[in-house]
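Mind looking over this structure? Questions follow.
Of the protein chains in this complex, all but one are displayed in their positions.
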Amino acid sequence: MYDKGKVITGLAIFFLVFTFPFWSNIGKTAPMPERSLDTPVLQEMAREAGLDLEQALKEGAINCVEDKDYIVSQHMHLLNLWRDSVVRSGNRMYAGAFGKRHEMSLSKSCMNCHSNKKDFCDRCHNYMNVNPYCWDCHLTPEQMGTASDAEVKQ
Amino acid sequence: MSATRREFLKIAGIAAAAGAAATPAFASFIPGNILWPRGESKRDEAYTAKRWAMVIDLAKLDQKVVETVREACHAAHNVPDFLKVAGMGAGEAKRSEIKWIWPAKYESAFPNDMNEHMSANVTQRPVLVMCNHCDNPSCVRVCPTKATFQRADGLVLMDYHRCIGCRFCMAACPYGSRSFNWYDPRDAKDPKTLVGGRAVDPGFPTRTKGVVEKCNFCAERLARGEAPACVAACKNNEMVFGDLSDPESPARRLLRERYSVRRKPEMGTGPQVYYVI
Partner (left out) sequence: MLDKAIKGSKLYWWWLFILFGAIGTGFLAYLYQFTHGLGETGMSRDISWGIYISQLTYLVGVAASGVMLVLPYYLHNHKAFGKITILGEFMAVGAVFMCLMFVLVDLGQPMRMFNLVLHPSPNSVLFWDAVVLNVYMGLNLVIGWMVLQCEKKGDVVPKWVKVLIYISIPWAFSIHTVTAFLYAGLPGRHFWLTAIMAARFLASAFAAGPAILLLIMLALRKASSFHVAWDTLKGLAKIITYAMIANVFFFLLEVFTAFYSGIPGHQETFYYLFTGLSHHGHWYGQLVPAMWVSLILMFTTIVLLVVPQWRNSEKVLPVTLVILVAATWIDKGLGLVIGGFIPNPLNEITEYAVTLPEILITIGVYGMGALVVTLLYKIAIGVREELENKPRIIGAAEHAAHGHAH
């Protein structure tokens, strides 16, 4: 190989620069943020079940459209399938895992319970540095005037 | 088999291949790793048909009706109004205009049906033009991503999530029914307001800049059992909407009773907006 020294130095520099995000963050893990489930609608559902919110969530008296773990890891795929189903097939209703029918609507179903976008969606999305483009077109609870985030409400 | 069902089967396969051993951290990269959907359905109250079509009674249209109809449609679908933007030149506003349904001159709507010495009652009346939801839509044919597609009930719809904004459909439409979002339709300072000052109706999403849009025959209203916004805004049956496969539908009745024309049928597109004279 010609210019062995130069080539190896070049490769080393490239490798260092390329892996910058990894080694520059070693030992600096930020804790995963907590989602807040404290919204008026969920509080109301807990009250109806005769429990406080924390208990109701723990005992499964309040449920999302699917199992919680599934929703946490798969909500983006569920939303994509809801989207295709509504837009392309004209089906609007979804048979949820817990025996209820739900309207497949981001703003009318998801954001009805989770009216705290800042404390629910944004915390994780900011942490993961994902920037979904939902709100370019759909209205946020804040824009609809139904937001329950403390700082947004003021 | 519905698109969703196919999608589901596809991703179920991927998930099976990936195995159940995936750690939670990577689980979100593997779509659909539990069995679902349990089922999707229409709303109980949804209007359904084999072939939706619109019949417009030209003799009943006047300036007031067409303005009411346009306003009802554009308000229901969050259509911005660039012509009302202060400080935007008339030329630029007209270039950026978005129209779902609008009044055209008879000679513009029916350029091949313009005879000399025709009754002013016909030539001087405004004609409401809109997407024709063609049987053989050229826009759907040219779309490279299936962002515009035809539903089984005839509706030609847009998937605003998928459109890449190539505007091939605009070149392909022989009716000029399609508009492009040259700018963001929402007001830059106030996202609750559309360009031109109208407040956003929370019942329908806005669009984002860079996608094509057009009349959707009010698919969202049909889904909840309501007539299209333009039809609902008509007080005197100026516009009649119905199932062409049903001989007793009001649309079929009107077509049976009166002489009707369509815009540019010679294009072979099979337009499904009929005009009775």
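As written, the chains take the letters A and B, and residue 1 is the first residue of each chain.
Rule of thumb we're sticking to: a residue touches a chain if its C-beta (ideal position, glycine included) is under 8 Å from a C-beta of that chain, and two chains touch if they have at least 3 such contacts.
All figures in this text were calculated on a predicted structure; none of them were measured in a lab.
Novice: For the chain omitted from this view, which of the shown chains does it touch?
Specialist: If we consider the entire complex, the absent chain touches B.
Novice: For the chain not shown, which residue from B:P111, B:G197 or B:G225 touches it across the whole complex?
Specialist: From the options B:P111, B:G197 or B:G225, the contact with the absent chain belongs to B:P111.
Novice: If the hidden chain were put back, which of B:A75, B:C166, B:A232 or B:V276 would touch it?
Specialist: From the options B:A75, B:C166, B:A232 or B:V276, the contact with the absent chain belongs to B:C166.
Novice: Where the complex has a chain not shown, which of B:M54, B:V129, B:L194 or B:L255 is the residue touching it?
Specialist: B:V129
Novice: By the contact definition given up top, give the residues of chain B that touch the hidden chain.
Specialist: Its contact residues with the unshown chain are 92, 94-99, 104, 107-109, 111, 129, 138, 140-147, 162-168, 170-176, 179-184, 208-212, 264, 267-269.
To be clear about the criterion, only the chains that are shown with their structure count from here on.
Novice: Taking the mean of the CA coordinates per chain, how far is chain A from chain B in Å?
Specialist: 31
Novice: Please give the residue numbers of chain A that touch chain B in the complex, ascending.
Specialist: That would be residues 66-67, 69-70, 73-74, 76-77, 81, 83-85, 87-97, 101, 103-104, 107, 133, 136-139, 143-144 of chain A.
Novice: Provide the residue numbers of chain B that touch chain A in the complex, in ascending order.
Specialist: 2-4, 7-8, 11, 24, 27-28, 31-34, 36-43, 46, 149, 151, 153, 157, 159-161, 191-192, 200, 202, 205-208, 219, 222-224
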